[in-house]
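A short worksheet on the structure shown next.
The block that comes next holds chain A.
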Amino acid sequence: MSDEAKNAAVSAAKGGDEPKVSAEEIAQLRAEMVQMRDEAKKMRDDAAAMKAEIAEERDRLKDQLAALDDRGGKWSDYLEIRGLHVEFDGFVAVKNLDLTVMHGDLRFLIGPNGAGKTTIIDAITGLVPATGSATFRGEQLLGRKPNEIVKLGVGRTFQTASVVEELSVLENLQIAEGFRRKTRDLFRKPGAPSQNVEYMMDVCNLTEDAHKMAGTLPHGKKQWLEIGMLLVQDAHLLLLDEPVAGMTPAEREATGQLLKRCSKNRTVIIVEHDMDFMRQFADSVTVLNQGEILAEGSVEDIQHNDEVVRIYLGGEQ
Partner candidate 1 sequence: MSMLEVKDLSTGYGKVTVVHDISFSVEAGQWVSIVGNNGAGKTTLLKSILGLLPATGGSIAFDGTDITKAAPNKRIRSGMAFVPQGQQSFGQMTVEENLHVVADQYGSEAQARYDEAVEAFPVLKEFASRRAGLLSGGQRQQLSIARALITRPKLMILDEPTEGIQPNIVADIQRSIRSMSEDKGIGVILVEQKVQFAVERADLYYVLASGRFIAAGEGGPSAVAEAKEAMRV
Partner candidate 2 sequence: GWGRTVAEKNAAEAAASAGTSTAKSCVDTSGSTIKIGFVNSLSGTMAISETTVNKSLHMAADEINAAGGVLGKQLKVVDQDGKSEPAVFAEKARSLIEKECVAAVFGGWTSSSRKAMLPVFEADNALLFYPLQYEGMEASPNIFYSGAAPNQQIVPALDYLKEQGHKKLFLVGSDYVFPQTANRVVNAYAAGNGMEVVGEEYTPMGSTDFTTIVNKLKFSGADAVVNTLNGDSNVAFFKEYKASGLTADQVPVISMSIAEEEVSAIGLDNVRGQLTAWNYYQTLDSAENAKFVKDFKARYGQDKPTSDPMESAYTSLYLWKGMVEKAGSFDVDKVKAAADGVTFDAPEGEVKVDGENHHIYKTSYIGEIGDDSLIHTVWQSDGPIAPDPYLKTYDWAKSLSASAE
């Protein structure tokens, strides 16, 4: 407040010195002030009401949002691999590998062909026998059967899409969702899609294909369906083997956004050869070569690692 204004206000309050200001005027001003105060109060109330409404609305939407964005993932949901070793008839595909991927991380696993990337995923999900240890949420994954591993919240996709071709998209998703069903419920009709499934279909752009046979989907959509199946099955560790191979740039973009979003509350590992895709979406990168870790770090670090450039990125840079 300036001095002038201060004086004016003071003189106005005194009333006497300046005859121009009549008593009525003062009364009027006072009334205006009261009115203004009321208005302000009303606005404050409105705001509070709106806030409450918003909160209510958010509560209402929470179920849906929760499906994707808040599944109660915790910092402790991380993957820890120690001394993982895979051998095929004497050929060492993965050599005493240590790798930790934290909750909320979107980790890219890159490396030359035959480096052992797919093999790592195979080992974690029980497809090939391995020694060492791989724990997720404190549970040992090695030595378990694939279907038990899934129940621990681990999901994977394959380099080639493998969906149940003779079932519709919706049915595929319901199967993915349904593995926790009680035996009794297995004999119920599959019924209408659950909220979860509907939401995921929406997220994965599959809503309009819901009743198409999965076998008739184009390649890219099959991949999306695969990802969708992981999401509805509520996997917290997502292992994706070249999920965008064969997709158009636009589809890649969409897939990337989707995965980025998923990774907020999950642990995601993506094996990819598409460097643009990696640059765009990776939180962190692990470079594998001949079964061993060559480098690990941010995208920047990796791109400036001479060794990585020499062995893998090559002329692209």
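Selection rule, in plain terms: all candidates are chains of the complex that A comes from, given by their letters.
Quick note on the criterion: a residue touches a chain if its C-beta (ideal position, glycine included) is under 8 Å from a C-beta of that chain, and two chains touch if they have at least 3 such contacts; residues count from 1.
This one's a predicted model, so the numbers in the text were calculated from it and none came from an experiment.
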{"item": "Touching partner of chain A in this complex, picked from 1 or 2", "value": "1"}
{"item": "For the chain A and candidate 1 complex, residues of the former touching the latter", "value": "88, 110-115, 118, 159-160, 217-221, 242, 245-251, 273, 275, 311-316"}
